[in-house]
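One structure below.
One protein chain omitted, others in place.
Up next is chain A:
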Amino acid sequence: MGAIGKHGPWALVGALGAAALAIVATERGEAVNALWIVVAAVCTYIIAYRYYSLFIADHVMRLDPSRVTPAVRHNDGLDYVPTNRTVLFGHHFAAIAGAGPLVGPVLAAQMGYLPGLLWILAGVVLAGAVQDFMVLFVSMRRDGRSLGELIRAELGTIPGIIALFGTFLIMIILLAVLALIVVKALADSPWGTFTVMATIPIAMLMGVYSRYVRPGKIGEVSILGFVLLMLAIVYGGSINDHPVLGPMFTFTGTQLCWMLIGYGFIASILPVWLLLAPRDYLSTFLKIGTIVGLALGIAFVAPHLRMPAITKFVDGTGPVWSGQLFPFLFITIACGAVSGFHALISSGTTPKLIATEADARFIGYGGMLMESFVAVMALVAACVIDPAVYFTMNSPAALLGTTPESAAAAVTALGFAATPDLIVQTAKDVGESSIISRAGGAPTLAVGMAHIISSAIGGKGMMAFWYHFAILFEALFILTAVDAGTRACRFMLQDLLGLAIPSFKQTTAWVPSILATALCVSAWGYFLYQGVTDPLGGINTLWPLFGISNQMLAAVALTLCTVVIFKMKRERYAFVTIIPTVWLCICTLTAGYQKIFSADPRIGFLAHADRYASAMAEGKVLAPAKDAGQMSQIVFNDRIDAALAAMFIALVVAIAAFGILACLRAFRADRWTALETDARAVPAE
């Protein structure tokens, strides 16, 4: 035995992963099987989990299984409950996995599959999983307190308030971008719109059932809801062809935008049991089921990747989003590589449910690896479809025009041979009137998923069903996030406003609640409307802002972790969090700077504003604006976006400065200065 027996099998896994990665990276001119990507990813995860996460657990954190966790100390059977680690893993994974890891990689596929894949793997191992694991550890040692409270305690009050304010801004951008994805997927799609609208009465029916008929029977009510949902998808196909109902459910992006704003307002003041909770069941179970289904589909079908490993768009001329590989690839793929939002989850319910410190590694580091795997699958799904279809779906209408002929010509000019037939046929296969400029990631992912799953079940005849299933699945949990997010936002805002006007803090009073909700909805609605009416597709503006803000939050969370490592007097190991923090700061600051000051109007907000402002001064009107009023609106929007990017930059710089000062103080101190809750042995039962 000895070293060979201990490390031999892992060395084999490592060698297999390296070989798979080599095949994926060096194969040219011949289509690579997607399974090699999966093998490369899984081997990377196994090695990283076995060695790197163990190193962090043993040396940086020195996890102590005999230490009392908050769940044991405060066990109340409700919020604090020692929970089986597999069960808790499921809870944590369901909480962190959302639309992010599904959309980012799809957008990043415009540069080919290789840059995205390498960033997802390197990012998750060295940054994303480290952040989730470290924040979980820090919160677990401090009674499961939230990120804001932790920053206030370890860094100071001002950084705490800055971080809270930053979180609020991110939520607004997140809600806008999520809603935009839904609008892009449902515009001019009666089938999709009908099924998504049908979820509202279905959820309400479920809500009434579990409120009054059989409370707590989640399983049966979810099955009931699922069956109704499937019927809605099937019936949606007839709506699509119906001469009267079809046009009734056909809406433009702007109409859907207003409907979503109205929906967000009403849904977030309804009682939770009526709409939010039941739809939460549907979206959660459908999400897990679809992820498992997609994994099985890829393993079973073993599709070939048709997207090249690297496209020429690494130079920043891509039609899907603008900007060069550095820094914009690292902003585009946030969730799946490293996502600041996870810091909120890792300091939310999960640390209150951990039974023993030894479980933190599996849940924190392992949970993030799992989400990263979802991102890899999304990348695969985007890369198995014909690149010509990919670029037809994701390029802006300004480039493609609106007819299959103009789109085919434009995509062929990009370097991907397309014919009008291919575009018309693909739209027909998935049961849509058109696939041109369906930006936002969700429709592309749906086509990829339909392609994979229909190869396994149902063949081409079922493709339209699977396409709308995938759209529904994404829209469902995005709407749940919009609803829950607006609520969370409203509570945050009431807290913030309550500092100035105490009566605002009453979250059960009608006037402050409705006022705060209206403010939140108008804030994200503003960005949503701006995105929907953007000639470049909206995603081009909002997704980088979202990426920057999400990575910024990750940098803030990792700064906190670095400070805690210094305060524990383990600065020797601080590189574990310093490396990802520095990398994220470089990426967010460069991207933020370019978004504001780049001379290219496709990237820089101010350059874009100047172009419209100078045209206005000459009395000209540039598309898509139709009059001077819309022109000045565009200029105003650009300046707001620039101001937002500037605020994110200021936030990162401020927190980094506070972090460095706190580290220096801790370094000079001659003792441990971290503020952990007292360690006590586990009480004997």
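Basically, contacts are C-beta pairs under 8 Å (C-beta built on N, C-alpha and C of every residue); 3 or more make two chains touch, one makes a residue touch a chain; residues count from 1.
Basically, contacts and distances are computed from a predicted model.
Asks: What does the UniProt entry say the missing chain is called, choosing from "Response regulator", "Selenide, water dikinase", "Transport permease protein" or "YbdD/YjiX family protein"?
Replies: Options "Response regulator", "Selenide, water dikinase", "Transport permease protein" or "YbdD/YjiX family protein" considered; the missing chain's recorded name is "YbdD/YjiX family protein".
Asks: Looking beyond the chains shown, say which of A:Q255, A:Q324, A:T349 or A:Q630 touches the absent one.
Replies: Of all options in A:Q255, A:Q324, A:T349 or A:Q630, contact with the hidden chain holds for A:T349.
Asks: Which of these touches the unseen chain: A:A20, A:A277 or A:L305?
Replies: A:A277
Asks: Which one, A:A94, A:I423 or A:I634, makes contact with the chain that was left out?
Replies: A:A94
Asks: Among A:L126, A:I291, A:A464 or A:A481, which residue is in touch with the absent chain?
Replies: Per the contact definition at the top, the residue touching the missing chain is A:A481.
Asks: With the missing chain put back, which residues of chain A would touch it? List them for me.
Replies: That gives, for chain A, the contact residues 75-79, 81, 83-84, 86-88, 90-91, 94-100, 146, 174, 178, 210, 215-216, 218-219, 272-273, 276-277, 280-281, 284-285, 288, 334-335, 339, 341-342, 344-345, 348-349, 353, 477, 480-481, 484-485, 487-488, 491-492, 495, 507-508, 546, 550.
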